[in-house]
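The complex is shown incomplete by one protein chain, all other protein chains being positioned as in the whole.
Think of it as A, B and C in the order they're written, each chain with its own count starting at 1.
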Amino acid sequence: MKFSFKNDYSEGCHPRILEALVQTNLIPQNGYGDDEFCHSAERLIQEKIKSPQSKVFFVSGGTQANLIVISAFLRPHESVVAAETGHIFTNESGAIESTGHKVHGIITADGKITPDQIGHVLDVHQNKPHQVKQKLVYISNATEIGTVYTKEELRNLSDFCKENKLYLYMDGARLGNALMSENNDLTLEDIAKYTDAFYLGGTKNGALLGEAIIINNEKLQEEFGFHIKQKGAMLAKGRLLGIQFQELLKDDLYFDLGRHANLQAMKIKSAFQEIGCGFLSETFTNQIFPVLTQSQIAQLSEHFDFYVWKKIDEEKSAIRLITSWATTEEMTETFINSIKKLK
Amino acid sequence: MKFSFKNDYSEGCHPRILEALVQTNLIPQNGYGDDEFCHSAERLIQEKIKSPQSKVFFVSGGTQANLIVISAFLRPHESVVAAETGHIFTNESGAIESTGHKVHGIITADGKITPDQIGHVLDVHQNKPHQVKQKLVYISNATEIGTVYTKEELRNLSDFCKENKLYLYMDGARLGNALMSENNDLTLEDIAKYTDAFYLGGTKNGALLGEAIIINNEKLQEEFGFHIKQKGAMLAKGRLLGIQFQELLKDDLYFDLGRHANLQAMKIKSAFQEIGCGFLSETFTNQIFPVLTQSQIAQLSEHFDFYVWKKIDEEKSAIRLITSWATTEEMTETFINSIKKLK
Amino acid sequence: MKFSFKNDYSEGCHPRILEALVQTNLIPQNGYGDDEFCHSAERLIQEKIKSPQSKVFFVSGGTQANLIVISAFLRPHESVVAAETGHIFTNESGAIESTGHKVHGIITADGKITPDQIGHVLDVHQNKPHQVKQKLVYISNATEIGTVYTKEELRNLSDFCKENKLYLYMDGARLGNALMSENNDLTLEDIAKYTDAFYLGGTKNGALLGEAIIINNEKLQEEFGFHIKQKGAMLAKGRLLGIQFQELLKDDLYFDLGRHANLQAMKIKSAFQEIGCGFLSETFTNQIFPVLTQSQIAQLSEHFDFYVWKKIDEEKSAIRLITSWATTEEMTETFINSIKKLK
Partner (left out) sequence: MKFSFKNDYSEGCHPRILEALVQTNLIPQNGYGDDEFCHSAERLIQEKIKSPQSKVFFVSGGTQANLIVISAFLRPHESVVAAETGHIFTNESGAIESTGHKVHGIITADGKITPDQIGHVLDVHQNKPHQVKQKLVYISNATEIGTVYTKEELRNLSDFCKENKLYLYMDGARLGNALMSENNDLTLEDIAKYTDAFYLGGTKNGALLGEAIIINNEKLQEEFGFHIKQKGAMLAKGRLLGIQFQELLKDDLYFDLGRHANLQAMKIKSAFQEIGCGFLSETFTNQIFPVLTQSQIAQLSEHFDFYVWKKIDEEKSAIRLITSWATTEEMTETFINSIKKLK
C-alpha cells in the first residue's frame, strides 16, 4: 500500500478518542445533545475561548455546520459574501443556495478576503430592493488553500462588519492547523471576540466526525436547536460528539494534533525548497502545493498517493499534499527521501 | 442510578461495533462513502434484501434520511401523505416542509395507514392546480407507537401506490424491531419488493449512529449523492457508517439485537398483563404503553426512568416503556419484580 | 349565455376603475410601486383604518400576498396555524410549505378558529426542538365558507396571540363582503388594531387584480419590499395597483360593491328560505350554500351556472352560489323567479 497524502480524513480517529468511546459506552445518557459529555465539552470550549456567554452546538460535518448557521442567521432576502475558493461557494453542491440564500464570490489571490473587497460587493448592490442585501461574511481559517488570517486582518474584518451590520462567520474545518501554524498570531480568544460565530473542526483534526459550532453573538443563539433538528443534524446519540470534543480539549490534544500535521508538512516543504522547487502559494499549515515537472510527479506517484491540483504549463503542474494527525514520521521521512532523489 | 426505559438510544453502541472501529482505525480509505466498508455493507444489504439493483446510501440519522429522500424524489409541487403519528409529521420540527413540501396527516387508530385513507386524501385534492399534488406515501415500520405492518397490508399499499403513481417510502428507524416482532410476517426481501425506498435504522438498533437508505426504484437512484452532499449529510469519514453496517449485517447481529429488545419488552408486557393491566395499544415490538394509576406510576418512578405518555382520565395515564439491545436481563427482571409489587 | 353564480371574479372590473386607468394612462410615473397613485392609495388606507403608522404594499393576488407575508414574517423553524378550510391550507398548491413553513390545520364547524383550538395545537407541540414552533395564526374574513368574525371573536384571538407571542394575520380576499355583512360588527379600524397584518382584497371586489397588504406591527414592516421583489411580485408598473385602490377607496366604492354583492346573495337566500330550503351553513356575505334535491339542481342548471359543492345524501346536495359587484338586479330577479318555480 502506498502512503497517502491525499487528505486529512483518510483514517479513523486518534486512538485516545476510541478509548474514550469504549470507556463511556454503557453509561446511559439523555439523547439529542443533552448529555453530560456535550455539556462538559461546551464548558471546556467556553473556557478555552474565554467567552462564557458563547453557546456551543455539535454537528457532524462542515457543510452541515455552514448551512445550519447561515440559514438560521439570515432572513430570506439576505445573502453571504465569500471567497470564490470558499468551501460554501464551490464545494458544497449548492448547500447554501438550497436554503434560499445567494453567495457572492470574491476572486482572491490567497483565499483570504479583505474589507475593501467586501466593500466593493456592497457598493454594487445599492439598488434596493432589486438587489439582494448582504448580511454575512464567510471566511475560512485556515483557508481552503492553506493560508491563515493574521490578528490584524481578522480585527479589520470584524470592525468592517460591525460598521456595516454584517455578521462575521469563520469556517474552522482546519482551525487546529491554522492556530498551530508558525505564522499564526491569533488565539481562540481572539476568534471568539472578533466573530459572531465560528466552528472548531473535529473531522479533519483527529475526530471520527464532528464540528463544534460556537455562537458568540447572543442574539443569534436563540432557538438555534430548532435549526439543527430541522436540518436533520441532531444526533440521537449526541454523546458521540460530546465525548470526542471532551477528549480533544480536556488537555492539549486538539492542538498537538494540529501542530503535528503542520510539522510534517513543513518538513516536506523544506525538502522541496532544498531542491529548488517553487510553490503555487506560500502556506504554513498542513497543505502544500509544490510545482513539479510531469516526470517528477510520475516518480513520486509510484510510491505515494496525492492529488495533482493545477496545471501550470505544458511542463509543470502543482500537486497538493496534505498531512494529518495520522501522518507518521516514517511516512514523512520516506517521502522526503523520495524528494531528494527527484531529478 | 435508575434503570432507564426512556428510549433505545441512551447508550453508545454494541461492543462488536467498537471493536470493529478499533481494528479498522488506521486503514486509510477514500472519503465521502467511497470506501471499502461502505461498499461491502452495500453488498451485504443487496444480498439480504435479494435486490442487487438496489442502491444503498448511508447517512447519520432518521430525520436526515427522511428529508433527503423526500426532497430528492419530489418535484416542488408534490406532497407527502403520512400518519399524524408519523415522525415526519410531528417530530421533525418541520424538516420536510423546510425542503418545500406539504405533508398531509392522516388520523389513525394504530399508527398505520391504509389505501382507503390515502384514497380519501387524493379525493379531496382534485382541484388541480389549486391543490397540491400527492406523490409519496410515508409509512413507518415499526410505527412510532410500536405496531407493525403485515405483508398483506404492505402489498395492498404498494398496489395502491402503483395504481395511483405514488411512491411508497418506509421509515425503518425501528425496522429491526419490526422484523423480529412475533406478529411480523414481512421479510427484507418483501420490503425491497414493495417499496420504492426504505431505510434500515442503525441508531436505534445498536449502532453509534447511521441509517442505510435503500433505493429500489432505479429511476430514483440517479444522482442521489448530490442530495446527500447538498443537505450536509455526506460524512468525510463515511467509513464510520460503512464499518458499523458491515458489522451489524455480516452475520445476524442486527436481527439478534432487535429480537433481544423485543423479548425484554414482551416479558415486561406479560408481567403487566398478569396483574390485569391494560394497554394504550397492542404492540409486539420494543415499545409498550401500559395504562396505570397515578399511584402505580409513582411507585415505578422511584426506581426506573420512563415517559408518562398520555393522560387517560383523572385516575390513569399510559406510560411508554422502550427496551433496546442494551436492556439487560437484570434490568428486565428488576422491573418485572417491581410490577409484581404494584398495588 | 347562462347567468353565472360560480364566482366573484368572472368579469373584468368596475367601470370606474377602467375610467381611472384611461385617464391616468399617459402620466409618467416611477416604477415598482414608488408612484403617486400607490402613495395616495396608501394614505387613503391609513386614514380609513385610522392607523398612520401602518405600511401598505400592493400585490397582484391573494396567494401571493399570503406567501410573501408569511415567509417574510417567520424564521425557518416557525409554523402557521390555520383552519383546514383556510385558503393557505387547502387551495394554494402548497405555496406556504414551498417557502419552508408547516401549516397546522384545525378542523372547524364554520371556517373560524378559536383561542382554544389554537391552544390545543400549542399544547401538543411542547417537545422542543423536535416539534416545530407555532408563530403565526392565519384567519380569513370572510372565511372561505362565507362566515365572518365578530369583534369579540377577533379581540379574543388577538389577546390570545399576544399572550402567546403569535402573530395574527387576516386574509381579507373578501373583506369587503365581510365588513358589509348584516351580522358584522367589525370596522377596518378594529382590524388594524387587532391584527399584526391583513390584506384588503381587490380582485374579488371590483378590481382587475390587486390586494393591499397592510402591516400594522412596525417591527414586521422592515425591509418588506425585498420580499415582494424576491418572490416576483413587484410590478414594474405598480401604478396599475395604486390607481385601482385609489379609485376604490377615494369614496365608498369599495364598500358599496361589497354591500351590493351581499344584498344579491341575501335576496336569493330569502327566496330559498321561502320555499323551505335548508343551507349547509348560515352565511350573511356573498356566498350561500342551499341544500337542494338533484332534481332541483338540474332545473336551476338549465339556466344558470354554479358549482355543486357537497353531496349531502343520495337525494340532496348543497350548491354554492356566489354573487359579486357584477351581479345585476336582473340576474338576481331571474334567479329568484326560477327558485320560486322549483318543485
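The rule is short, and it goes like this: contacts are C-beta pairs under 8 Å (C-beta built on N, C-alpha and C of every residue); 3 or more make two chains touch, one makes a residue touch a chain.
Predicted, not measured: the structure shown is a model, and the values here were computed from it.
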- [ ] Could you tell which one of C:50, C:162, C:237 or C:340 touches the chain left off the display?
- [x] C:237
Task: Touch with the omitted chain, as defined above, among A:77, A:112 or A:204 - done: A:77
TODO: Identify the residue among A:46, A:131 or A:338 that touches the chain left out of the display.
DONE: A:131
TODO: Just name the one of C:45, C:82, C:95 or C:175 that touches the chain not displayed here.
DONE: C:95
Open item on the list: What does the interface between chain B and the hidden chain look like in terms of residue numbers?
Closed with: 32, 71-72, 75-77, 99-100, 128-130, 132-133, 223, 225-230, 234
Open item on the list: What does the interface between chain C and the hidden chain look like in terms of residue numbers?
Closed with: 1, 4, 7, 9-13, 15, 18, 21-22, 24-31, 60-68, 92-95, 98, 203-204, 208-209, 226, 229-237, 239-240, 326
Open item on the list: Which parts of chain A face the unshown chain closely enough to count as touching?
Closed with: 76-77, 79, 90-94, 97-103, 105, 127, 129-133
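Everything that follows uses one rule, which is that only the chains that are shown with their structure count from here on.
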Open item on the list: Can you compute the centre-to-centre distance for chain A and chain C, using the mean CA position of each chain? Integer Å is fine.
Closed with: 51
Open item on the list: What's the distance between the Cα centroids of chain B and chain C, rounded to whole Å?
Closed with: 42
Task: Of all residues in chain C, the ones touching two or more other chains - done: 76-77, 99-100, 129-130, 132-133
